[in-house]
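The other protein chains are all here in position, but one chain of the complex has been omitted.
Order as written gives the chain letters A and B; numbering starts at 1 within each chain.
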Amino acid sequence: MNVLNEWAFIGVFAVMAPVFPALPIVIAWLFRPRKPNVLKSSTYECGVETIGDTWVQFRVQYYIYGLIFLVFDVEMVFLFPWAVAYNEMSLFGFVAGFLFIFLLTDALFYAWKKNALDWK
Amino acid sequence: MDELCTGLCQILVESGADAGLAQFLSLLVGVLLVSGIPLVTVIVLIWVERKVAARIQDRIGPNRVGPVGLLQTIADMIKLLSKEDITPTAADRVLYNAAPLVSFASVVLIWAVIPFTPFHFGVDLEIGALFFVAIASFGTLAIMVAGWASNNKYALLGAFRVVSLLVSYEVPLVFALLVPVLLAGSMSLLDIVHAQTGMWFVVLSPLAFVIFYVSSQAETGRAPFDLIEAESELVAGFNIEYSGMKFGMFFAAEFLHVFTNGILMALLFFGGWMGPLYYESPLIAFAWLGAKGGLIYFTTLWLRNTVPRLRIDQIMAFNWKFLVPLSIANLIFISLALKVMQELGASPRNLAEAGFVELLPTTVVLLVINGAMTIYLLGLLRKRGQEARRESMAARVPLAQAAAD
Partner (left out) sequence: MELNAITIGFVVFTIFTLGGGFGVVTTRNLFQGTIWLMVSLFGVAGYFILLSAPFLAAVQILVYIGAIAILITFAVMLTRSVTRIKERYIRIVPSFIGSLLLFLILLFGVTVPIFGSHLPESAPQYVASTRDLGMALVDENGYVVPFLLASVLLTAAMIGAIFIARDEKAKGG
């Protein structure tokens, strides 16, 4: 199977994959009872009416975790080809990879020392 | 799958179908065959999960519908089909309905690259290992969308917590995943399994397996990291507004994800389908993979029903201050030892062609390194635990005195 054919398979799979969960939902839509009322379809909040907007300002800590994750995500992207080719490299290959990881570990320790990793 | 598709395509063309259409139809049949496996498995999985949980909690579990309750899931499905489906008026309708579909699809799609036997698989992508990490990110996005589109404060708060948990634990997961990729020199899952002919990777790097296991337990939202259903804090979490079959889809996706990760761990660390007599018949190979994956799946259920839930600050600290540094150190030490051994000629460069005896020196060295790291870590954890205990004791002394007065 050539490369594009492989991806054609993935493509058909990707189109079919949401169909499997959609089928029971559609079948349920045919059979289910429909008795909506205002209270039933209001926002659930332990029996009291919800106050104000849901989409309010959130804390900055989520954003910091997201940022650290993004940096590591990009790092991992570089490390995958490095790991694949690792067995064919000389010792220099290890040194380059080590320096790459080491620099980012520095950033992690900076975040640690600045208490950016603490949930506050 | 390759031969099946080509064969079917030929038959269709000979019977007078258009070539493009024939190719599409044969691909479709292949897709339905491969995706049928997870779809059938998930029905059994729900029964297994409930039965195991019941036994651990000294109950009997489902036992009324069908023999030993096997048809319970079917009955539940029929019940869910007849449930009223409520979409809150405040919700973002399109995104609200799309989220459960994406969530389930992202798990099923992983099965496209899973090799069931040496010759039976959907496709063997060159980037297989990276593929399932990339696909899993759709699942994370689906949770975020579900929480946001529900327009419910609990749902949004739950989604935010879960998503920051998921992205955090993806870092050690991928660093642990890099170890088998590095040892096998390939991201294709088929190559990774073949590279374990001489020695399973769990022997070469047990720490990588432990890190992968722990972080995949978090990725699937299972105890002790089950913030996804933190009933006591967030009522239910991101899926609070969902009901009927849409809720069922989130539910099924989670169950299937746990088993999928079990199969992935069997492939990455336990030699996949390898075992006595696996080359005799594809059925035996398939049975070995299923048995290994099933065993790992069982241990995750066991863990889930044994340990309590951690607080979110503990979960995050455990990840960023323990698992991530550990997984980085593990990758560096393994790669250093491997490279030195290779340069000295004591370790083969292609593991797929290396036998058990050839790999013995590598195995011993890597095991010693892993053992040393484990002993050091246990010492570190013990010290940290003692410190924490002293602190909490010190905090309690004034309270006790106040009570005595």
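Basically, contacts are C-beta pairs under 8 Å (C-beta built on N, C-alpha and C of every residue); 3 or more make two chains touch, one makes a residue touch a chain.
What you are looking at is a predicted structure, and each value in this text was computed from that prediction instead of being measured.
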item: Option from B:140, B:260 or B:362 whose C-beta touches the chain left out; value: B:140
item: Footprint left on chain A by the chain that the document does not show; value: 3-4, 7-8, 11, 53, 55, 57-58, 60, 62-71, 73-78, 80-86, 88-89, 92-93, 96-97, 99-101, 103-104, 106-107, 110-111, 114-116
item: Chain B, residues in touch with the chain not shown (by the definition above); value: 20, 23, 92, 95, 125-127, 130-131, 133-138, 140-141, 144-145, 148, 160, 163-164, 167, 170, 185-187
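In this section, only the chains that are shown with their structure count from here on.
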item: Whole-Å gap separating chain A and chain B, where each centre is the average of the chain's CA atoms; value: 14
item: Chain B contact footprint on chain A (complex, rising order); value: 1, 3, 6, 8-10, 12-14, 16-18, 20-22, 24-25, 27-29, 31-36, 38, 40-46, 50, 54-55, 58, 62, 65-66, 68-69, 72-73, 76, 79-80, 83-91, 93-94, 97-98, 101, 105, 108, 111-112, 117-119
item: Residue ranges of chain B in contact with chain A within the complex; value: 1-2, 5-6, 23-24, 27-28, 30-32, 34-35, 39, 77, 80-90, 100-106, 108-109, 112, 122-126, 129-130, 148, 151-154, 156, 160, 164, 167-168, 170-171, 174-175, 178, 181-182, 185-187, 235, 240-241, 244-246, 248-249, 252-253, 312-313, 316-317, 320-321, 324-325, 328, 331-332, 335-336, 338-340, 342-343, 349-351
